[in-house]
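The complex appears here minus one protein chain, its other protein chains still in place.
Letters A and B name the chains as they come in the text, with residue numbers starting at 1 for each one.
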Amino acid sequence: MNSFYKKNGPVIATLFLVAIIFWLVFLIVIPQLYMLDLSFRPNLPPLLRGGPDDVYTLTHYKHFLYGSETSKDAYNYVDIGVFLDTIITAVLVTIINLCFCYPIAFYIAKLATPNTARLLVLALVIPFWINELLRSFAIRILFAGEGVINNILLELGLISTAVNFIALDIALYTGLTYAYILLMIFPLYNALETLDTNQLEAAKDLGSSTVRTHWRIVIPHAKAGIASGSTMVFMLTAGALATPVVLSSPNTYWFTQLIYQWFNMNDNWSRGSAYSIILLVVSVTFVLLMMRLFKVTIGEVVR
Amino acid sequence: MSAEVELQNVSIAFGNFYAAKNVNVKIGAGEFFSFLGPSGCGKTTLLRAVSGFLEPSQGKVLIDGQDMSGIGPNKRPTSLIFQNLALFPLMSVADNIAFSLEVRGHDKTSRRKRADELLDLVALNGQGDKKVHELSGGQKQRVAIARALAVEPKVLLLDEPLSALDLKLRQKMRTELRAIQQRVGITFIYITHDQGEALTMSDRVGVMNDGELEQVGSCYDVYEAPCTPFVATFVGENNAFYGKVEKVEGGKVKVQTGGSSFIGQAGLGLDKKNYKFKAGDEVIMFVRPEAISLKGNSKRTQNSFSAEVKTIEFEGNLKNIFLRSAEDVDIRFSVSSSSDTSGMEPSKNVYLSFSQDNAVVLPTGALALD
Partner (left out) sequence: MKPNLAIQAFLGLYILIFFLYLFGPLVIMSITAFNSAEFPAITPWECFSFRWFNEGKIAYDGQRLAGLVTDRPLHEGIITSLIIAAGVVTLSVPIGMAAAIVLTQVNSRLRTLFYSMSIMPVLFPGVIIGISTVVLWDRIATLGGDGFISELGRNGIFLTILGQTCFISTYCFLIFVARLQRFDTTQEEAALDLGASQSQVFLKILVPYLMPAIGSSAVIAFLASFENYNTTVFSILSEQTLTTVIASKVRLGISPAISALALVIICLTLLGAFLYEISRRSNQRKKDRENKVKMFSEISGNRLVEEQPKFFKIPKSIFVFLLLLILAVLTWQHLIKNNMYGAECVEKAEASKKSNFADQLKLLQQNAEGVETTDESEGNASRSKGYNDIFGDQNLFKDFGGFDTDKKEENENGATRSNEYNDIFNDPNLFKNFGGFDKKE
């Protein structure tokens, strides 16, 4: 601490400390801890907070598992269903994105000429400066009853009446895959770019097939990129709100929409907090799982 | 204005590793002093302690008799020229040079004036508005010198500033540095692992090894009268004959090496007195390559021996001849290129000798690694 002050001078050192403490403590740690605390408390009007009724309780977590006390079901099938749906879909979206992006990332990083690569990267970035809501909106226009996709399918005679893609959630899945694809491509691209092209040539020279070269050399090299991209895509998909708001059908809920409901429609903040904590725990578990699975550090995951 | 710098028992430790151990040296005002040593010997650490980036773990740094402990680098009357020069790439040449005046609140015109003066001093007139990256290596070097001199420091510290230059330029800059030092008349403390640099420029040299100062003396002393085997082998080339003292006679020592025995001078210790040897002591006798001469016949005389020629190396002004003596000692001796070496061919035996005045006997110790 002393040397810190000596190194930066008193004024700058104090400013640094204030900025960092403000951020780490007041913006990151305390809000999360308070939300965690709130999730264990009953839903009370503000005036009763801190009163005799304000005791720790597991009621919100129980509600997530078993439903309301008046319901007849053994478990809260609706909420758990939404939760599992969200997680499974997020995993699927992540895997699809990975498969979809790998060839592109490899092409840009290793096969394209530098000029082409730069242009492609620029072209990749452009769609992602456009708001997620608007991109989802574009998908929605595409999949509408009278949309381009229905028209093409009708024209080709593949279907006889318009398909309601939105009710079938196809639009939602497409939209989610579309929404965060860049966050898969870039870590992959960055990882693959550092791969020495000579290694590929050596492998080829030694008689390795293309598939084998990728399996044994390219993919192990891109490990950190894969972990990073998968984590980002999963987190963002599981925590997505904008895309489901635009694209989900009325019968489909995304877990974040449940949270939103408890918060803004039902004014039950502590239950909303509890559901948020559940989402947070899943997210953190996923990150830890990825770190363990790919043997990477957190610094390699977030770059 | 120049100042004298004194290091009193300075030790610098990082954890349990001593980068400098018990260094005592007094550098006079206006002196050009070099610390010479292999990389990793702690000379840069010592320089950082003088400039104030490091506090010694033990001992004191005195500048002009004043204890410098607790005084930061920005408050000391020293200026450091970094190994990589550390010029500010975003500033122009003139802004670089006048930076020390800028932080002291001088106005723009006086800054510019001083920068131009210094550019004159280092022969870079009219280059003030260039960007740093537009300069060549030697020009950058001069800018770094000018920048360090702008504050009018009492002591200028130079951390191997010439190491990045190529040979010709390096030799030119040596002369120039020496000239600048004489012009400004301040104390220069120079750090290098290149003995050529140290010997050509300095008034005195301190040879360092493993964090310890092995010898301090004039260039001549260090070369001709090394105190330790390390100094003997690090500064210049030397042939080492290991052996035992046979007998001591005044300043002369007779050393038994393998089958033959040679006579040499007892070396001087750090205390400037000859080493006191007695019979049976393990010693090394050092003979410079240029002190060895070819002997026409095989007649056994004092300090003569036979050896087999291995290779001959041509080095412009010199020829280096590598041989192996009958006692399996590797010998290297040099003759001027113009001298006749027609009789010397690989695997031929020749007879060599050296004068006893040119042989220095020292107690055993570590040699400098080749």
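Keep this in mind: a residue touches a chain if its C-beta (ideal position, glycine included) is under 8 Å from a C-beta of that chain, and two chains touch if they have at least 3 such contacts.
A quick note: this is a predicted structure, and the numbers were derived from the prediction, not measured.
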Residue touching the undisplayed chain, where the options are B:S2, B:S34, B:S100 or B:Q141: B:S100
Interface with the undisplayed chain - residues on subunit B: 51-53, 72-75, 78-80, 82, 84, 86-88, 90, 99-100, 102-104, 134, 136, 147-148, 150-151
Touch residues of subunit A, complete complex, unshown partner: 4, 6-9, 11-12, 15-16, 19-20, 22-24, 27-28, 30-32, 34-35, 38, 43, 46, 49, 63, 67-68, 70-71, 73, 76, 78-79, 100, 103-104, 107, 110-111, 120, 122-127, 129-142, 144-148, 151, 162, 164, 166-167, 178, 181, 197, 200-201, 204, 210, 231, 235-236, 238-242, 245-250, 253, 256-257, 259-261, 263-269, 272-273, 276, 279-280, 283-284, 287, 298-299, 301-303
